[in-house]
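Beneath this line is the structure, given in structure tokens, with notes to follow.
A protein chain is absent from this complex, but the other protein chains hold their places.
Then we have subunit A:
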Amino acid sequence: MQRGTAALLRCARFLGELQPRRISSLETARCFSGAAMQAQPSAPEGYDGTAELKRMNLFTAVNDALHIALDTDPNSYIFGEDVSFGGVFRCTTGLAERFGRHRVFNTPLCEQGIIGFGIGLAAMGSRAIAEIQFADYIFPAFDQIVNEAAKCRYRSGNQFDCGGLTIRTPYGAVGHGGHYHSQSPEAFFTHVPGLKVVVPRSPSKAKGLLLASIRDRNPTVFFEPKGLYRMAVEEVPIGDYETELGRAEVLREGSDVTVVGWGAQMLVLERACDAVEKEGVSCELIDLQTLLPWDVDTVAASVSKTGRLVISHEAPITSGFGAEIAAKIAERSFLKLEAPVARVCGLDTPFPLVFEPFYLPTESKVADAIMHTVSF
């Protein structure tokens, strides 16, 4: 890798070696919310190249981010089911001991109550970091998130907001989770103006994006890929840094087809891109990172270059977030498209138990879609 610091950025069992990023004119021209973006090094934002790196898995990186969040803002709190004991995925280990049980505390099993409570706390100006133990359990809180959190600022004419609210929740397949421990409900929340929806793909991204989400002045739903909690290991900068929300990251540049995904699916996409590159297909791989608001410019610019788009997510295909991307790109890049936009997603079935391998958008399905798209 060209950059010395980037050489250390490895996802050992995850994405393989991250490709060095060449800063293209497309990227520097990219903007979101009108703010001109600075060119980004391949190391996480805020990482100045001198900070110490530490090998961490994803749950440790989340834990690290939470330590920093509580350390840097005395008015921040973590609560959820079993969090003061470390949580079922160990993400909150050591926090109660370090910051006290008045700042890191267990709640009863009542998701609606947890989020309502968090909105109230955030409305008082605190940073409320709520954990919903599995994304599959978020639905009892759906009303609070959609009707209360998301609209709080708007309906009070900006007098009140609950921007300090961050909802952390593990999502996605783990191999054997069955119907209620495997789902990817991110698309439901992308349909709700007022929220931000963030999904990290790796430990260093989880840390940077989580810190950004916690400090963002909008209620944020932060989906953590639970299949990667232990599996994804990489060098993560020690110390405080944020990865900007609303920006996609181009993981590898290519010329034939744009491949878009987020979260744990990036691992699958990376492997599929490797597979088709052996067939001579050059893929531009983009991690969306933030789904709401999503970085249309980066994707549209890439599709303008490649003329082809493959989108992949674990959630069922119908009304998945891939549909929004496909529609928007058809609108923005219609004349540049040389093939129909392809979506490789979960099937339109409940998340199955024993049929999980059939349900998932696997590497071979993605590779097949890429080959079909480039030979269209």
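Criterion: a contact is a pair of C-beta atoms (placed from the backbone, for glycine too) under 8 Å apart; a residue touches a chain by one contact, two chains touch by 3 or more; residues count from 1.
Rule of thumb we're sticking to: contacts and distances are computed from a predicted model.
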UniProt protein name of the chain not shown, from "Zinc finger C2H2-type", "Mitotic spindle assembly checkpoint protein MAD2A", "Ras-related protein RABB1c" or "Pyruvate dehydrogenase E1 component subunit alpha": "Pyruvate dehydrogenase E1 component subunit alpha"
Positions on subunit A where the hidden chain makes contact: 81-82, 85, 88, 106-110, 112-113, 136-137, 139-140, 175-181, 344, 347-350, 352-355, 358-359, 362, 364-365, 368-369, 372
